[in-house]
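As you look at this complex, bear in mind that one protein chain is not there, while each of the others sits in place.
So that you can tell them apart, the chains are marked A and B in the order they are listed, and the count of residues begins at 1 in each.
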Amino acid sequence: MSDVTTGSEWEVVVGLEVHVELRTATKLFCSCPNSFGDVPNTNVCPVCLGLPGSLPVLNSRAVEMAATVGLALNARVQPSRFHRKNYFYPDMPKDYQISQYDLPICAAGWLDLPDGHRVGVERAHLEEDTGKSTHLGGGGRLHGSDGSLVDYNRAGVPLVEVVSAPDIRSAEQARSYVAELRSILVATGVSDGRMEEGSLRVDANVSVRRRGGTLGTRCEIKNLNSLRSLGRAIEHDAARQVAVVESGRQVSQETRHWNEEGGHTVPLRSKEEAFDYRYFPEPDLVPVEPPGELLDRLASEMPPLPAERRRRLIDLASEGRQPSRAAEDQVATVVDLGLDDLVLGAASRGASTRLALARAANEAATDPSAARGLSVESFAKLVSMEDSGRLSATQAKAVLARMLGEGGSPEQIAASLGYEALDPSQLSAAVETVLATNGAEWQRFVDGDEKVAGFFVGQVMRVTGGKADGRAVRQVLAQRRLDSLAP
Amino acid sequence: MLQSMAERISVEQVAHVARLSRLRLTGEELERFASQMAAVLDHAADVASLDLEQVLPTSHPLPLVNVLRADQPGPTLSQQEVLAAAPEAVDGRFSVPSILAEAP
Partner (left out) sequence: MTTAADIAGSVRSGQCSAVDVATAHLDRIDQLDRSLHCFLSVDRSGALGEAELVDRAVAAGRDPGPLAGVPVALKDNLCTRGTPTTCASRILDGWVPPYDATVVELLRRAGAVVVGKTNMDEFAMGSSTEHSAFGPTCNPHDPSRVPGGSSGGSAAAVASGMAALALGSDTGGSIRQPAALCGVVGLKPTYGMVSRYGLVAFASSLDQIGPFATSVADAALMLEVIAGHDPRDSTSIPSSPAAVLARLSDGVQGVRVGVVDELVEGASAEVVSAVSSAAEALAKAGASVESTRIPACRLGLSAYYLLAPAEASSNLARYDGVRYGLRVDGPDVEAMNVATRTAGFGDEVKRRIMLGTFALSSGYYDAYYGQAQKARTVVLDAFAAAYERFDLLLGATAPTTAFPLGDRTADPMSMYLSDVFTIPSNLAGHPAVSVPWTTGGDGLPVAVQLLGPALAEPLVLRAASVVEASAPGVPPPCGDFLPSDGTRSALPRQAVGSGSDGLPREGPA
């Protein structure tokens, strides 16, 4: 995917608002379970239904999680209060949302992308989620529907809204920002990070300007429920805005909806009258001033964040050399999937870091939740078996797949699969057989053509039914060449 | 007096706040409410005209902070109790006529 603005005189300017559902046990202002895949309108009470006479009481865990987000984003965690944001909408039980306005709990932080680009975080505040509407007719969409059905199980679920500064300059950076933020949220345990399921909801404020010029009018794009949608929507809308300006018209400030199937944004149908939210301090709640001791405790409980975890793994894997791009990618994948402890654990038990990293990033990554359940001992053993030639790469991958699927020790699985290690004499015999029938190729190898080694490895594998270890074959070949060149 | 009332709130402004409040007023009501609201705002002129630049606003009479509850699940209502009050319900959900505009 290439950016429309790459190399052009235009620059795209993006700010992101990410709504994060917190993984508390209960809702933000009542003790209903924070769980909304259930039977409709069962996880509700007078408070989250907005029944007359009910009153909100703030969830202490939600405050802690919001403060943790702030600490993880290098923000100031500060005295805060709640406001009411007034507008009518049927999935909002009180017809106002309790949110934070002038005094958010977190302010003035930043997030460093893996490439080193720093994105400012203007604020992160607590607010309550709305219920969920299902539209009847009209293909399940709002437009053209005959009516809607509302389930309030989600109403009152705690959200943290993380608002970035307009520091993002490309679709790629936007994706990277959300991916990094998601990793942080998962690492700190405040979110499950499932974008497709709505645990993380992204709105993008997009504008374009001529490089060095003044900022253009921004459009807000909603309904970005995957990293792919986020990137595509930004590219599409930036291109649209450039076209509008270049045709001599003006970009109008509006909210647009990303249509994933159509691959374009459309303006939202909203009232001609601008919304006037009439924010005012929520009289049913009192201010929240996270005490210093709480912040100290949260900071001390803060697990290592993805950037730190990547650095640790890179340092270990690169052994002081400049890490390769492939190793960096593997490290990013492993950290993103929470498999870094597995790799580090294997390494600390003497297994090859490089090989452990590869198996974690490539094979274990196909089933991350099973991989996170692997015992470090078993994984370390598997990597060592491969490293020592006890298992070939192909065999090691097959054993790992079985470990992920059914569990068990690598030794037992290898035995049950019939992966008997070739003893050195069997291996030598197999190599001799192959050399005997491929004299011309052997001569080329002896003459220094290293590429032929791959051919021999393949042949030996065939002869041994995959039991040979490629590295061991190469070692035997190299030794044979040395022997044949010896005077 | 009439002059100042007219300045405080116009019929158009009353129509605007009626729209924001999801109320529909007849022409007669608009006129009547405009003059009644203007009378209240006129009375409030003493407050509006005070120099309170240095005064902090009070949004609450009680100086409490950090009133929190533990994150422990409590009782919920049954779906039947919840929907007993519903003007219209379908499939365990509240039914409403079509929604024309997306949430802001």
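In the analysis below, a residue touches a chain if its C-beta (ideal position, glycine included) is under 8 Å from a C-beta of that chain, and two chains touch if they have at least 3 such contacts.
Keep in mind that what you see is a predicted model, and the values were worked out from it rather than measured.
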item	value
Residue in contact with the excluded chain [from A:Leu49, A:Val157, A:Val190 or A:Ile413]	A:Leu49
Where the missing chain touches chain A, by residue	46, 49-58, 84, 86, 88, 90, 93-96, 148, 150, 276, 278-280, 283-286
Positions on chain B contacted by the hidden chain, ascending	9, 13-14, 16-18, 20-25, 29, 33, 36-37, 39-41, 43-48, 50, 52, 55-62, 64, 67, 69, 77, 81-82, 84-88, 94, 96-101
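One rule holds for everything that comes next: only the chains that are shown with their structure count from here on.
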item	value
CA centroid of chain A to CA centroid of chain B, Å	41
Residue ranges of chain A touching chain B (in the complex, touch as defined)	24-26, 30-33, 39-46, 49, 57-63, 79, 87-92, 130, 133-135, 142, 145-152, 222, 255, 257, 268-271, 273, 275-276, 278, 280-281, 283, 285-289, 291
Of chain B, residues touching chain A in the complex	19-20, 22, 59-60, 62, 64-79, 82-83, 90-104
